[in-house]
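Written below as structure tokens is the structure these notes are about.
A single protein chain has been omitted; all remaining protein chains appear in their positions.
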Amino acid sequence: MISLNKRGLLAGAAALGAAALIAAAPAKAAEPIKIGFSMALTGGLAGAGKSALIAMQIWEKDTNAAGGLLGRQVKLIYYDDQTNPATVPGIYTKLLDVDKVDLVVSGYGTNLIAPAMPIMMQRNLTFIALFGLAVNDKFNYDRYFQILPAGPKPITDWSRGFFELAMAQDPKPKTIALVGADAEFAKNAVKGARIHAKNYGLKIVYDGSYHPKTADFTPIVRAIQARKPDVVYVGSYPPDSVGMVKAATEMGLKTKLFGGGMVGLQYATIMTALGPKLNGIVNYDFWVPEPTLNFKGVEAFLKKYQTEAKGKGVDPLGYYLPTYAHAYLEILGQAVKATNSLDHGKLAEHMRKTTYDTVVGKVKFAPNGEWAKTRTLMVQYQGIEDNKLDTFAKAGTRVVLYPKEWVSGKLRYPYTEAR
Amino acid sequence: MFTFDLFWNALVAGALLGGFYAAVSLGLSITFGQLDIVNIAHPAFVILGAYIAYMGNEWWGFDPILTGLVAAPVFYAIGVGVYRFYYEAFERRDDEALRGLAFFFGVMFIVEVVLIMAYGVDFRSVQAPYIGGNWEIGTIGIPTRMFVPCMVSIAMFAAVYTYLARTFTGRAILAVSQDRLALELMAADPVRVKQVGFGLGIGTAAIAGALLIIIIPIEPSVGRLYIGQVFAIVVLGGLGSISGTLVAALILGVAESLVSTFYGPSWAPAVAFSVLLIALAVRPQGLFGR
Amino acid sequence: MTRFWIGAGAVIAIGLLLAVTDIIANSFWFFAAYVVLQYVVLATAWNIMGGYMGYVNFGSAGFFAIGAYTAIVLYNLVKAPLLVMIPLSGIVCGLMGLGMGYLTLRLRGVYFAIGTLALAVVLETLMVNWDYVGGATGAYVIRPRTLEPFGDYVKFLTFVMLVLAVIAVAAARWIERAKFGRGLHAIRDDEIAAECAGIPTLRLKLIATTLSGFLMGIAGAPFPLYVGFVEPASAFNLAYAVNAIAMPMIGGTTMWAGPVIGALLLGTAQQIANVTISSELNLLIVGLVLVLFVTLAPEGIVGLVRKYFGRGR
Partner (left out) sequence: MTGETILAVEDLTMRFGGFVALDSVNAEVYEGERLGLIGPNGSGKTTMINCISGALGNYTGTVRFRGRDLGSLKPHRRTRLGIARSFQIPRPFRSQTVRENLAITIEYATGASGAERDDRAEEVLQSMGLGPRADAISAGLTQIEMRKLELARALAARPQLLISDEAMAGLSSNEVDELLEILFRLNESGVTIIMIEHIMRAVMRFSQRIVVLDAGKKIADGEPDAVVADPAVERAYLGD
């Protein structure tokens, strides 16, 4: 009885609310369209989060300069999630219930996307996520879209390029070492690599993980070296990526292909710190300044970004994440324009079937919300001779080897020679 | 898979790592071990030292270790200041145990946040000629990036050890918490003595920070990761034993390295802490405890 | 019926009323209240050991996380409902607390505090390497969307947390007034003298650590359902350890009201700072407030109030 009564009440309230909304509609037209999200501005992912925010604010400014959306200005409303997943549910309810945002997008990273999902699903909201790995595998939510170009099967698509490159060599490699940090992304990256290794019949001679705070990687690299693998696949985070590269170059790691899923090697500060030590490494990337990837608008965007980023202690180049942080808002904006509405059902519908043109190229989503086709690039660091920032801003230092459409150079193989 | 080659290499790598751990722990060994001040903010000061080494390197191209040496007197002064405050606020009121702990907890947070506000959270690293080299002695490889910090650390230990053993103030520092009577006989003012000792402890953080940034890239919250480690080493070594701290650091480094090589790197930190837990349970006074 | 119990009953009744009706339509308040109430439980649990008994636990996050992970195991095994998760998480953490109690046999003061820190690290490493609960990758726990008569499931979670907070506070208040609490107080002042005064110190310490562990466990049990995704770094987050210590310190460690006031104030301040300042300043404030309180008001807010009204002894 209680619940029946309550439902009655609810229905009444909803009707009243709807009436109020209709009445308020004309007055609201002048108000900006609010887009809410959480972002890691402190804590472990703050470096990335802050650079993403700069990119998003550039989009906000440009969009408003061009007249906004649906004749209204847009306004970003965001809170710091401190890289702490526990803050995320609170932030999104605040955005939705107190700030009454019209649209929502995610913060940066799987750990900070997942906690928002139950709320999105409860309210049937269209949710575009920024760099989540396989979040929707568990939720199966049809209004979830994700901008990281991992591909429809994120776990395996992630390292597909690495393995296709390896297996195209002559003679084919026979053994592989897998190593990764004990943390979300790295574990998943190595998991995908393990599947590929099995499928290709590569013998896994080392399969280890390490604590993310490991200070010295020498023992790990040595243990790997002792097993003489043809290929070494690494899934790592920024500090340990640096540690791995340093240990590998110091000890002269003897293998034919080295790299794979090392986060951080894309960041300007880390590239300039490592400099020539990067040569020969084959690693994933999302955007590099190669002629094949010169999409419309990306240059202009990066110029703005690089001006904005100065002196803020964030990535000064902005290739890796900021381009995509700009793109996911572009998609949202384009969908709003095309459907001429803020209705989440219509937006999701549009996103499911449309191919969008963005600063990161053409984006088309698969039914599970991931990119319909992987565009995880495999790039090789080549010909780096110094530690200058400009070196990494030119074409040719990170040549694209995969996927085919974007290839801009040749693989130098094996790693021992390419170094 | 076991080979002697791997074993010796693991041993050497562990010893080098241990040498570095020792540098980070030395300051705490003085402040906590000798003076009974539970300075859990010590790793935060180490990170501060690392950032100063970074600044010197980035702006003027100074050698990080040199910067560390130059910064050490400044850190000494900071240490003296912190101790004065600590003394006035807690020790004098005989109220240091719990609240002193909370105080340093707060200090740790403040240092970290100030660093974030100043530098952001991007990873920073330094350039130096000895970063990236490697010596091969037979089949054993010695990365200079690890070797140089280890040697600097040992030199620092030797210097501190000599200072404590040979000078009047040094001996007073050794006596201040363990042997009040001796201190009185020496006619030394305990507050002044502790002030010097604490300054010395924080001073070592400047150099330890420089060593840290040579080994790995840093960001402001990296310091927290070392709280457990350094306390483990100081307790394992036995409070009040400087040489014990060095030995414990080496043991921990070697243990981590061996586990990392032969078992699985992901268990390395747990092994270190398990050793600590067992040591605490069986022999709380540490290996070389008083 | 004492005033306390009438108050507690009223709090629960009002909580229930707010949770089942739509008087507060805005579910943000429930999400925020959940976090604050969770800290009330955690701070109160910490204070039973830290405040009453004088044993500082740096490993609160470890207990909280094991509470959460027990819930994940139960979820993975049998999709157990929340009301089963809570007591079982409590029991697991209670047993862990018991183990920690035996640690007090050998370790006192700072050594004990460091021991608890080490314990938390060991536990985290275990969870990182245990794939059944998601390992380092993390585990998804999908909460029901709604539960009648609460509507939104989070309203239910918040109400449950409110009840847990009342239970924790009632337990703390009982301890404070019972012979047991006076025994703990004596242990805090001087353990050896307490033993010689006929106080069975080991038994009292074991009960206290078990109870404290139990309460931390129940604080962590609903966490997976609240966030939906748990990985070791977030479950063992330093924030829990810091807040569990800072909140009683700020509120006052000698009285049950201390941790409650501390958690309500600091917890609410953090929730507000989260959505207003939204930067590093947030953390800086926690640090400064903590330093300020421990230096200027060692007895916490409760102590200040007592002093002000001249109720000091």
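Letters A, B and C name the chains as they come in the text, with residue numbers starting at 1 for each one.
One rule holds in what follows: contacts are C-beta pairs under 8 Å (C-beta built on N, C-alpha and C of every residue); 3 or more make two chains touch, one makes a residue touch a chain.
Note that the structure is a prediction, hence the values are computed from the model and not measured.
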In the full complex, displayed partners of the excluded chain: C
Would you mind spotting which of C:Ala80, C:Leu202, C:Leu265 or C:Leu288 touches the chain that isn't drawn? C:Leu202
Across C:Arg108, C:Arg182 or C:Arg306, the one contacting the chain not displayed is C:Arg182
Which of these touches the unseen chain: C:Ala25, C:Val84, C:Ala193 or C:Leu292? C:Ala193
By the contact criterion defined above, which parts of chain C meet the unshown chain? Give residue numbers in ascending order. 179, 182-183, 185-186, 188-190, 192-202, 313
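In the analysis below, only the chains that are shown with their structure count from here on.
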Scan chain C for residues touching two or more other chains and write them down. 125, 128-129, 280, 283
Please output the residue numbers of chain B that touch at least 2 other chains, ranges allowed. 116, 266, 269
Enumerate the contact residues on chain C facing chain A in the complex. 20-22, 25-28, 30-32, 34-35, 125, 128-129, 135-138, 140, 142-143, 145-146, 148-149, 151-152, 154, 223, 226-231, 233-234, 237, 239, 271, 274-275, 278-280, 282-283
Which positions of chain A touch chain B when the two form their complex? 42-44, 46-47, 50, 182, 208-211, 213-216, 218-220, 222-223, 226-227, 238-239, 242-243, 246-247, 249-252, 264, 267, 269-270, 273, 277, 312-315, 387
Using the touch rule from the top, collect the residues of chain A that touch chain C in their complex. 2-3, 6, 9-10, 13, 41-42, 44, 78-80, 82, 84-91, 93-94, 96-98, 110-111, 114-115, 117-118, 121-122, 138-139, 181-184, 186-188, 191, 209, 211
